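A protein chain is absent from this complex, but the other protein chains hold their places.
Showing chain A:
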Amino acid sequence: MSTHTTRPASQLDVQAIRRQFPILGEKVHDRPLVFLDSAASAQKPDAVIESMANTMRHQYANIHRGLHWMSERTTEAYEGVRDLVADFLNAPSREEIVFTRNSTEAINLVAHSFGALLRPGQAVLISQMEHHANLVPWQMLRDRAGIELRVAPITDEGDLDMEAYKALLADGKVALVAITHMSNVLGTITPAQQIAEQAHAAGALVLFDGSQSVVHHRTDVQALGADFYTFTGHKLYGPTGIGVLWARRALLEDMPPFLGGGDMISTVTFERSTWANIPHKFEAGTPAIVETIGLGAAIEWVGKIGFDAIAAHEAELTAHALHRLAEVPGLNIVGHPRVRGGVVSFTMADVHPHDMATLLDRNGIAIRAGHHCAEPLMRRLGLSATARASFGIYTLKEEIDVLADTLVRIRDFFV
């Protein structure tokens, strides 16, 4: 997916897709909404909205313990999503899929439960381009468990520095490498297979934060050589409040529970409790039933379109954006990674990202501006904030043209 090669023309009927997203017909400040903030959270198609509404209208009860028809049907729908997710990630088994609230909670689960198995002298290795979600839980673990937290540097282009990465693994103390599969700021798609190979060669396990990447291309946790993989539903055209942790069975079986409560136990007495089998050991309390069913609808919907078409469309959009934005006077694109997804960060000489965002918004264009929950990365880049445009399945090339044209006018206005 290099941005410098020619790609096949997109096979998506983007207009037909757009008609399935009711929100894309909305106007903002009397202008058609140009939504270029999908990396923060994607919009939802009718298929997801309807599946959630239909669940609540026609087929809803608490799951797993009910002995009545409604509970049994809802349990089937909920557990059916576990099969869909296992298939979506090409996980070896459905029991390895743990539902969480989001990717942040999934990483916290690993930091807590896998972290409980770590001892002083061991280390966790992250990278300079992590979202706070894949940084703060490890700092908390470090302070709690007395382990070391190492940070692998990135190059000025925004790629993981593989030589430095290898050197940080060399002493064999790293127990876990936790790295993003795609940067939410630079768009970098990290060489996950290579990262995993080198981690394993040094005796470390590897976790990938797939929050950004699962949206843009097919994910195969076995081919990647991952040990843990996390993602969130709301960036995948699904609802908020539902995320996923996949981990290899043996790891999940060795790890102590995260949260205690109903649904995660086998037997309970006042003296002690024993834990349910995986994955239920990690799913305490009534889960996000409706949201999980919505995630299932999102995965089925994305599956029907297919990642070949999605990846081709987004590669075309990204190449177009890099080309058009480069023409805007004073605009500087932040990050030039070797392989990238549909996220482009930029700054503009003499115009602060927040002023850009406000003026773009007045033109109906939604982008993100700020530190993108990656403050240490911003410091590494020598910036306090960037503007970020991100693309989804429903993004039109024409919307990127509107962005670029409006940025030219904003520059004229300020300079």
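Here is the rule we use: a contact is a pair of C-beta atoms (placed from the backbone, for glycine too) under 8 Å apart; a residue touches a chain by one contact, two chains touch by 3 or more; residues count from 1.
Heads up, the rule we're going with is that contacts and distances are computed from a predicted model.
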### Query
Hey, which one's the missing chain according to UniProt: "Heme exporter protein B", "Xanthine dehydrogenase family protein molybdopterin-binding subunit", "Nitrogen fixation protein NifU" or "Putative polyamine ABC transporter permease protein"?
"Nitrogen fixation protein NifU"
### Task
Kindly state which of the options A:226, A:378 or A:403 is in contact with the chain not pictured.
A:378
### Task
Check the options A:47, A:359 or A:396 and report the residue that touches the missing chain.
A:359
### Query
Which residue numbers on chain A touch the omitted chain?
29, 31, 350-355, 358-359, 362-363, 369-371, 378, 384-385, 409-410, 413-415
